[in-house]
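Have a look at this one.
One protein chain is absent from this view; the other protein chains keep their places.
By letter and in written order, the chains are A and B; residue numbering begins at 1 in each of them.
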Amino acid sequence: MRYLPLTEADRRQMLGVIGAKSVDDLFRDVPDAARLTTLVDLPMHAGELEVERQMARLAARNVSAGSVPFFCGAGAYRHHVPASVDHLIQRSEYLTSYTPYQPEIAQGTLQYLFEFQTQICMLTGMEVANASMYDGSTGTAEAVLMAARVTGRKRVVLSRQLHPQYAETVRTTCEMADIEVVDGDAATLDDKTACFVVQNPDFYGSIADITPLSDAAHAKGALLIAVVTEIVSLGAITPPGEMGADIVVGEGQSIGNALNFGGPYLGLFATRQKFLRQMPGRLAGETVDAEGRRGFVLTLSTREQHIRREKATSNICTNSGLCVLAFTIHLSLLGEDGFRKLAALNHDRAVMAADRLSKVKGVELVTPTFFNEFTLKLSKPAAAVVDTLAGQGIIAGVPVSRLKPNDPAAANLLLVAVTETVTPSDIDALAGALAKVL
Amino acid sequence: MMNKQGRPTTATGGDTAGFTTISGHSGLDHEEKLIFELGRTGKCGVDLPEPELKHDRLGGLRRRGTIGLPGLSEPEVVRHFVRLSRKNYAIDSGFYPLGSCTMKHNPRLNEKMARLPGFADIHPLQPISTVQGALALIDHLAHWLKLLTNMPAVAMSPKAGAHGELCGLMAIKAAHEARGDKRTVVLVPESAHGTNPATAALVGYTVEEVPANERGRVDLEALKAKLGPHVAAIMLTNPNTCGLFENDMIEISKAVHAAGAYFYCDGANFNAIVGRVRPGDLGIDAMHINLHKTFSTPHGGGGPGAGPVVLSAALAPFAPLPLVVHGKDGFQLVEDPATAKAHDAQPYGRMSAFHGQMGMFTRAMAYMLSHGADGLHTAAGDAVLNANYVLASLKDVMTAPFGATGPCMHEALFDDSFLKDTGVTTLDIAKAMIDEGYHPMTMYFPLVVHGAMLIEPTETESKFALDEFIRVMKGLATAAKSGDKVRFEGAPHLAPRRRLDETAAARKPVLRWVPPAPRAEAAE
Partner (left out) sequence: MEHHTMTTKYTKDHEWVRIDGNTATVGITPYAAEQLGDVVFVELPAIGKKVTKGGEAAVVESVKAASEVYAPLTGEVVEVNSALEGEPAKVNADPAGNGWFLKLKVSNEAELGELMSETQYNEYLKGL
């Protein structure tokens, strides 16, 4: 067993030092009734070659996005990740280190977290950002809980154009914490409302100026939480921080991270300085060491579970370390020019696709504004169309009915995401296939 | 023409005290500025085609002004992050005996498997017919977890241990509420991880502490006295945070169930017993499994993790969405409550968007297949053997508060009574270990022991590595007792940084870089 260094001779010698007869003897505190006398009924150990074969067989039963014309988005986006990103995050010192609780020997992690926090502030137009949450949806739930803490109120309003699975995540969390959740708009706000949650670009791809919503929320003493599921959009459109948002949460997967069937991703979380102490999650801060040299530490930990226990701002313990690192490296490679160009290129391709596809008979573009994702209304139920096209080797997008199965109005809606990885011939292939089935 | 110019090739060198470099670097250890201080405008590390667009569809919301991101070429970015990496301690480079964290070897095969395009490059919402292999893998991993724990169900979507705790407590709350039973209290031992009380509070429960007995286990009688119709659950870590097996588990389970409550087991320390003890046989109702501990997915400097939760028959119907089911057309994903109902499930909701940490599932699966039933059994045995070897070797020079109660499980707990009157603290020992080339053990946790030092060697350390470590720890303990303060005061001396001023960091938080104010004087 290649991962186990002890030899039988080692074990005997060590048992001698301990004064135990056998390894089993070390388990004598386990009640007899619960001690297994045989191995669990699972296969025996296997070499690398055999494991690779088994895993590759499973992988081969999936259609990878890069192998076909591919248009899925809805909160997870396929972007090209430079080769150096994956090389760097696999360095032992990043991959196999723990949370930086010993700052003297974790400056690498702490400094990139500080750089990441700065990048997130810049992208979102906010004042402080944490070192990440699990993902965008759980980050949104945390933001809602934070708004309830800040305002001392127990009612939240969700935009109807919020990603349905984000809304379900928020609803689940809030129900358990006895916070009322209602779907609505600015008119639904009242002076018992803790926050309004709005996504921009929204679930259907539309872009809106959310300033009037911030104003409406603030007029009721509520916070505005802005959700960004496609972070690349902030290279092209006005950031929520410039439109009055109090908390910005986002999904950072688009930068540096693969699709991974939905996880692991990284939740972005930024807010105003005045709410700093109500934030969940880890924070890296700058300081100096005993010799006066700049260094970084985890700070304001008294908000967190390992110190505050039941009074903590959240139970979160982990962050998305390696995903954050991938994000930070990719964004460093892009820089100002590259990030803006990437955003422009995405919009460019999406406009090209929207124009081409909406010329197909039976296809109507229902989102006049959009960044890299838009909604088409088809003349037939979208789910069946997507399945048919999948059979032809085209992944046409996400049928809205997959996420809103009980909404009859959603049946014919198709979400189409077009990133820089989509080629003009992919768009032609989709247009051609749609023309045949509609 | 031969080069006949020689140069000295013997080892020579003088006193380095007070030696400083011109560069500020220190040999292989480079001082490294922030990426924002290194970048310049007009550079980019990625080549992208020029966009052609004339008219945008951004609804008049085109971003104005600069974002402020620095521009760097690829070699500059690579060097920056390589230099930063060299300031980190890592399990690949040294022993990392961090108790309660299970810093074991992270096989690179796991990384290779997770990066197969058939796993890494698939979208969570692409048609189900195109992800049958992914769903099969989730189902396969679930099968292993259920067999290893002897539990009938598992919720795969929680994203970390604490998220798994949340999932388990939500299922417990849903189960009580389905019976119309309003309960308000969750019992948590004093020695628990901070996530336990924090999670209970998040789900709206009041936390009450259960004391430990003199053997470092839950005080069964005190627990029984606290049980009643208001108690929703107990959260108990087993093996516990003192590194001990809770030998009253079965009695605790009976008492908890008799009171109508549920038994949540924190599975952070499952590595000690995997393949040898099935928690389901101990009568638990829910337990999260940290794939990044027991099943070797990398810790990655703090994440990402994954925390699937196994559930008893009583809690299984309440598991959150999505569910993976096997039907006539292969695997299906149940993503909404109505469809779930058709499968006799009543999910309490959803933990997050999508279906969980697939990238961690693939890694854990590769690890499980590699070890197999026999390897996991041996691994747990070696983890416990290694910890007991450290305990037996150090308990005479350090002090082990529960050393007399019998063997420990996967970690050895010491307190600071051997440091009494030396002026040296647990923190000093930890920092001196850094100078000796070790990552410190977990310190000041669990809270039930004064100046706690919790050492978890894991099964992936050799006897040679342990002997070296034991020699060093004995040396440090002896040094502390003999008044050798130099080793401890202000340690570490040899790390990339000396002790950092955490007080200043917390009093005036600086959490982001800000550009320096533009100089007042005119340009040349």
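Here are some notes:
One rule holds in what follows: contacts are C-beta pairs under 8 Å (C-beta built on N, C-alpha and C of every residue); 3 or more make two chains touch, one makes a residue touch a chain.
Everything quoted here is computed from the prediction, not taken from an experiment.
Touch with the chain that is not drawn comes from one residue among A:S92, A:T211 or A:S301, which is A:S301.
Looking at B:K254, B:K341 or B:R507, the residue that reaches the missing chain in the full complex is B:R507. Remark: the omitted chain is touched by one listed residue; of A:H87, A:R277 or A:K436 this is A:R277.
Seen across the whole complex, the unshown chain contacts chain B at 444, 502-503, 505-507. Panel shows chain A; residues 277, 299, 301-302, 307-308, 311 of it touch the chain omitted from the view.
Just so it is clear, only the chains that are shown with their structure count from here on.
If you average the CA atoms of chain A and of chain B, the two centres end up 19 Å from each other.
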